[in-house]
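Can you read through this structure? Questions will come right after.
For this view, one protein chain was removed and the others were kept in their places.
After this line comes subunit A, so read on.
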Amino acid sequence: MALRFEVLGRFNRARAAQLTLPHFACQTPLFMPVGTQGTIKGLTTDQLEEIGCQIILGNTYHLALRPTSELIDELGGLHKFMNWPRALLTDSGGFQMVSLLHLADITEKGVTFQSPVDGKPMLLTPEESIQIQNRIGADIIMALDDVVRTTITGPRIEEAMYRTLRWVDRCIAAHKRPHEQNLFGIVQGGLDPVLRDICVRGLVDRNLPGYAIGGLAGGEDKDSFWRVVAQCTAALPEDKPRYVMGVGYPLDIVVCSALGADMYDCVYPTRTARFGTALVPEGVLKLKHNAMVNDTRPIDPTCACMVCKNYTRAYIHCLVTKDAMGSQLLSYHNLYYMLQLSRNLHSSIVEGRFPEFVCDFLQKMFPKGDVPEWVCNAMDVAGIDISSCCSS
């Protein structure tokens, strides 16, 4: 174990904590920007530090292809390679292989797929995934899991869940740097509470430094989504971090934090920036719209970021989709927004005003009081009274 997790404040299931990793002491709840190829598109590491980024996620699959984990290792690890002094997390490579490659075939050995470089058949095993991640050197590494989308039904989900448990043992055995890198297990089981429960128990038995809730953020309905998160957070150990993979929208993060999750990652803020969409308290602002042509207000008057302090919507409008600077500035703002949301979640829990923060957040996003039912149900379970924000 190479981390310390200290809860500093609570409100019912929600918790604010200090997560001390080898490269950085982080505050949770936290959002991790996704730096696929060893970089966050459009931002330098200086800018990421400036806006308060604590951990970045790197994709093992992409890094193993380019520039290869061996080269990264030779050059002193990913921190040095990308000049990022704070914390890093790598995923196992499993998700990309399944989501990006058509002819991926999953067997007990591992995932066989066609290399996108030369079409050669390749095999990613739990052992190989951990070896690659050992070479990359991130503070947190993920076990290779058998990922199945929640939109699938049938025996495949059960098969994947049990295989995930068998693979985690192989990952643990293959892990050569447990004192420098924390191996997280991933809870699978689809939308089936029985399977999820078996998986949670199995992973908890292995006494890992932290746990992730996987297999979500793939198109399932919101009502199913929150219920799986709620079940898992209730069953996972109190004193270890909980990471909901691939989540997500600001609203999702607020709900999951209320239910007791600590860590999140998503490409949404940066990807949507490249399409000209800014994240704001009211939801989103589409800078491409003609309505922005002469709008001299900042993107978000309540935001303290470099972009909102210096630029008008009119100027950003003339950049978006035509000039790279538009994507850069919007990515900067969107990440600042997500990181500020993380800071607000942490401080509101520590300072004993989490329910007020949640209500304020929902009121801004749903000024007419039309908070979605799934959010109301989730907040009910989380024990947070949001009746003041709901019209019904």
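Simple rule for what comes next: contacts are C-beta pairs under 8 Å (C-beta built on N, C-alpha and C of every residue); 3 or more make two chains touch, one makes a residue touch a chain; residues count from 1.
Criterion: contacts and distances are computed from a predicted model.
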"ATPK synthase", "tRNA-guanine(15) transglycosylase-like domain-containing protein", "Trafficking protein particle complex subunit 11" or "Integrator complex subunit 11" - which is the UniProt name of the missing chain: "tRNA-guanine(15) transglycosylase-like domain-containing protein"
Options A:Thr20, A:Ser224 or A:Thr312, residue touching the unrepresented chain: A:Thr312
Contact with the hidden chain (one of A:Leu88, A:Leu329 or A:Cys390): A:Leu329
Footprint left on subunit A by the chain that the document does not show: 44, 46-47, 50, 293-294, 296, 306, 309-312, 314-315, 317-319, 322-325, 328-329, 332
